[in-house]
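Take a look at the following structure, please.
Of the protein chains in this complex, one is absent; all others appear in place.
Up next is subunit A:
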Amino acid sequence: MDILTFLAQGFAVALEPQHLFLALIGCALGTLIGALPGLGPVNGVALMIPLTFNFGLTPTAALILLVSIYYGCMYGGRISSILLNIPGDEPAMMTTLDGYPMALKGRGGEALGLSGVASFIGATVATIGLTLFAPLLVGFAIRFGPAEYFALFVLAFATIGGVTSGSLTKSFIAACLGLLLGTVGIDAVSSVPRYTFGWFELYDGIDFIVALVGLFAISECLVFLEDTRHGSKPTMKLGSAIPGMRSAWQCSPTIARSSLIGFIAGVLPGAGAALGSFLSYTLEKRWLGRRGDFGRGDPRGVAAPEAGNNAAAGGALIPMLSLGIPGSGTTAVLLALLLSMNITPGPLLFAQQPEMVWGLVAALFIGNVMLLVLNIPLVGFFAKVLQAPGWFLMPMVVMVAFVGVYSLSNSAFDLYLMLAFGVLGYVLRKLEIPTVPVVLGLLLGGQMEYNMRRAMSISGGDWSILWNSGISIGIYAFAITLIVAGLVFGWMVKQRM
């Protein structure tokens, strides 16, 4: 077996003491960066690049460090989602939906343990997929043209009603609000600015990190401020992480399905980890129908998005390494690192730089184990965070939010925008309109629109291109099945009552 020989060589590279040490540093740092609201994998990896130059790291060593941070962020994002209802980064957003309710019920430790295991399995599935199928998957990914991507986003929006347990209408309103906000900025197709009011800061559109931090972290603080009756946060019992292992076993079908969905979403360039965790969650919710207790602290609602986003993070490395196209902001930064180290990713990378590629793959396996080992005992440490009084915790959250958002673009404008989103989030909460679909609309709407218009440019305005391929028809059929199944199921439940 060629692959096994290569992988063995890769482990020889990854197990060198320097590389092991860097992987450990990367995992720990990544977990921290991921957990801090506003700081996500993109900033984490970008901030580290100058350091890799200063320490004169070899390309392999630098890549191991940065990819460990990337994987670490995917683990870390869940921590603040579960404990504070504030996602550390956008793929962790879906984890708030059931993770925080679990924490409120005193099952925070279980949620952390479970999500740690789910993350591990998701990432491992993706790494195995990367090892075995990278060349094959490239062939699959290039069959996705604009029309097929559009179908994928239609599927995503067809399931958006299932995101939260509240009213369907309110989810719909929230998603439309997100779509509306997503149209701000220079239209990439025609280069015409839309809804920018002459502010150059809006030309690139609204950064979803800014929206995310505002809608979650800032509005959480506003709600806290208003809630004067609680001078300090009610102390939540965290519980132990050990039940997490047991529920991980019970959730194993969920984790398996979600890992697969996340991985596929990751392989498709442009879809990314957020779509991976989103589709994993909503599809799992549909799959289980009313058998689940989603939105009120169902462990499967924690396992699904965590397995999904970690699998997507691993999958996203495939187009980056083998086609040289970044599937997400983070992989774009990794790509830049490779280029500035004179390594050109592309179809020949696996043949020209086998040591580096397989060393990286082996480092991913090792990093994953490290992250699992790091994360389970740390549950006790996170408990301390949770028990910190609100007058201490909330100012910290605000400070980190400001620093994180300012580090994105060095722009005070984004800080004001973040505050505006904080107020918006507060108002939406008062109206009981869920905030998650707002970010999803913002995140997915732009790509959906561009892919539709690219398809139109290709066909010269002939709409039939949208359903001209087997892949798109398959995706639409799946979306329709989901909607119809949802309606029929709802009708049956009503009949019984």
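Keep this in mind: a residue touches a chain if its C-beta (ideal position, glycine included) is under 8 Å from a C-beta of that chain, and two chains touch if they have at least 3 such contacts; residues count from 1.
The rule is simple: contacts and distances are computed from a predicted model.
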{"item": "Options \"C4-dicarboxylate ABC transporter substrate-binding protein\", \"Na+/H+ antiporter subunit E\", \"Ger(X)C family spore germination protein\" or \"Cytochrome c oxidase subunit 1\": UniProt name of the undisplayed chain", "value": "\"C4-dicarboxylate ABC transporter substrate-binding protein\""}
{"item": "Identified contact with the non-displayed chain, of A:G10, A:G77, A:G113 or A:P345", "value": "A:P345"}
{"item": "Residue in contact with the excluded chain [from A:L7, A:I79 or A:L335]", "value": "A:L335"}
{"item": "Positions on subunit A where the hidden chain makes contact", "value": "42, 45-46, 49-50, 53-54, 141-146, 186-191, 198-201, 203-204, 269-270, 319, 323-326, 329, 332-333, 335-336, 339-340, 342, 344-349, 406, 409-413, 415-416, 450, 454, 457-458, 460"}
